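Below is a structure I'd like to ask you about.
Apart from one protein chain that is not included, each protein chain of the complex appears where it belongs.
Order as written gives the chain letters A, B and C; numbering starts at 1 within each chain.
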Amino acid sequence: MKVTVWNEFRHEKQDEEVRAVYPDGIHEAIAGFLKEAGFEAGTATLDEPEHGLTEEVLKNTDVLVWWGHMAHGEVSDAIVERVHARVLEGMGLIVLHSGHFSKIFKKLMGTSCDLKWREAGENERLWVVQPNHPIAEGIGETIELEHEEMYGEHFDIPVPDELVFVSWFKGGEVFRSGCVFNRGQGKIFYFRPGHETFPTYYHADVQRVIKNAVNYVAPTKREQPIRGNVQPLESLD
Amino acid sequence: MKVTVWNEFRHEKQDEEVRAVYPDGIHEAIAGFLKEAGFEAGTATLDEPEHGLTEEVLKNTDVLVWWGHMAHGEVSDAIVERVHARVLEGMGLIVLHSGHFSKIFKKLMGTSCDLKWREAGENERLWVVQPNHPIAEGIGETIELEHEEMYGEHFDIPVPDELVFVSWFKGGEVFRSGCVFNRGQGKIFYFRPGHETFPTYYHADVQRVIKNAVNYVAPTKREQPIRGNVQPLESLD
Amino acid sequence: MKVTVWNEFRHEKQDEEVRAVYPDGIHEAIAGFLKEAGFEAGTATLDEPEHGLTEEVLKNTDVLVWWGHMAHGEVSDAIVERVHARVLEGMGLIVLHSGHFSKIFKKLMGTSCDLKWREAGENERLWVVQPNHPIAEGIGETIELEHEEMYGEHFDIPVPDELVFVSWFKGGEVFRSGCVFNRGQGKIFYFRPGHETFPTYYHADVQRVIKNAVNYVAPTKREQPIRGNVQPLESLD
Partner (left out) sequence: MKVTVWNEFRHEKQDEEVRAVYPDGIHEAIAGFLKEAGFEAGTATLDEPEHGLTEEVLKNTDVLVWWGHMAHGEVSDAIVERVHARVLEGMGLIVLHSGHFSKIFKKLMGTSCDLKWREAGENERLWVVQPNHPIAEGIGETIELEHEEMYGEHFDIPVPDELVFVSWFKGGEVFRSGCVFNRGQGKIFYFRPGHETFPTYYHADVQRVIKNAVNYVAPTKREQPIRGNVQPLESLD
């Protein structure tokens, strides 16, 4: 299983507070625990040529993890098309936190993907609402995050095919925090937590969810569907 | 309830066989039975300025019906964006037959919307698979169409939020023929039948489905959701 | 549209605190605002013969509203079977609050319908998570209830066909508070609020939701599906 962790990798360079939390970047933190779990995990970042997402890299990626925030607009449309095509072909995609506003997620959803937000460092509690879901394996009834950015409803996404987590925020909001979507041969998991100033990706339960999700959105091995003009399979007489 | 029936209106001008079936265009045939049913129904076509879909027209449209086929590529991206924004704002959208490949449908779905097809004039039987659905009101257990173009699975759409009809084709294929999708404040209904060379839109059951669908996808009257940065509703202490 | 509001009507007789809130019973409070809205609304209660749900009454009921709590076990299995058959035949069913543990709801769901609860009178905030849903028409982005019993996840129901509301509770829980389920020709809406010691059913938004839901779960007018042994519709040669 080959995972590529993509990060725009800007906050970490520009903001000391973020660098203090993720000195090598969010992508290295995530790739690190994936490797420890036995996945073959590489990284790619915005400022590399082709954002590190060449045809070759994508062809060899089973699951792509996406973290972006301040530079969504700098991701080239051509690369977005390339990633989109690979998802429809079967590559799994895990979109994290502020990736809700990435070009690729909006293109796959067909909606604005807008939401409410507040940076107050309040606590977040993610409740498991589909307890038989493989993405929740090994997770207790909640995931407790001491400090996080708040995201609130209405989150402008299509109705998720599977809703795994719903978040409670101290300030009074709720949020659909763990959502599975099917698109073409691909599977997509959106997972809310992960503001850049908090050590969320070091949290054991958050890591467990991401590892479970990599397995869950991994490609199903089948031939690509046949489409276009076809002859009848039965007599038309 | 204000309905706008949009048609690219090219086949009818270029092809005598089609003109023989729909002398005033598919849009007039559809707008006709909608008016008879008491809806306020206007039309718009590709070759009008702004494809007939000005800001004013869309602002005053509760439900937009879309038929297109040979000229999807000529629909301007700016108009597609405008229609997309209106759907997210609440306007209902009914996409007919070959409209599966329209820019607006693909943008709302996030997938290729590709499928199998065959023009052999075989018979099609649409089975009601959600019998309590308002779009199937007044419809028997099947809709029988003597001659239609075949569309076959796999139809590359997201999993429909509601699946109302599944088609059987003599040549051996099945198809998810009546599908509801929610996007933003809007509702979308895709309905398969309606090849331009067959008198499908004169069929009483097909008309009934489209009339039911207009009512079903009509906007829900609510204020637009509030998004962006917000203050807490509860004390954070 | 004929609505029958069923209430076990025991708390109101036995407990002065409840009687102070609903002197004529919860059923009369609900039937009252439904009548004002133009629905033909009758009532039925546990201690009437056949619990007030005779064949005649059910045959003439388009939508049944159900409130029960302390006496679920006293509802006869035969009446539960009768209601179940009518739902599958098309009658709408609205299950309120503690009705989650009623025999009829558990039979229709196939699960335990168990949940977490706490009677602390904390505030509840219901968030609209499907903003285009007709049951949310006229409702703002939240419904604010000053004092309610808490119900928390995991709520052991099948995945709802439509999820309209998610509740936030001050004590830290969330709950899927407004859920639509399809069963046979019938539609079911579960709506969480309505503890007997609070004036919840006098709240304008709660009344609006219940009125919207009556319209939403009303029967779709179609013939009953044909089942059993059938002849082929096409030649088998």
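The working rule: contacts are C-beta pairs under 8 Å (C-beta built on N, C-alpha and C of every residue); 3 or more make two chains touch, one makes a residue touch a chain.
The structure displayed is predicted, hence computed values, not measured ones.
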Interface partners of the hidden chain - shown chains only, full complex considered: A, B, C
Residue in contact with the excluded chain [from B:Ser112, B:Gln130 or B:Gln207]: B:Gln130
Residue of A:Pro49, A:Gly140 or A:Gly228 in touch with the missing chain, whole complex considered: A:Gly140
Interface with the unshown chain - residue positions in subunit A: 90, 125, 128, 130-134, 136-141, 161-162, 170, 182, 184-187, 219-223, 225-226, 233-234
Positions on subunit B contacted by the hidden chain, ascending: 125, 127-131, 141, 152-155, 159, 162-163, 166-169, 172-174, 176
Contact footprint on subunit C, counting only the chain that is left out: 88, 107-112, 114-118, 120, 122, 150, 152, 154, 156, 158-159, 161, 170-173, 181-184, 225-234, 236
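Please note the rule applied: only the chains that are shown with their structure count from here on.
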Overall pattern in which the protein chains touch one another (line/ring/star/complete/other): complete
Between subunit C and subunit B, distance of the C-alpha-averaged centres to the nearest whole Å: 33
Subunit C: positions in contact with at least two other chains: 125, 128, 130-131, 141, 162
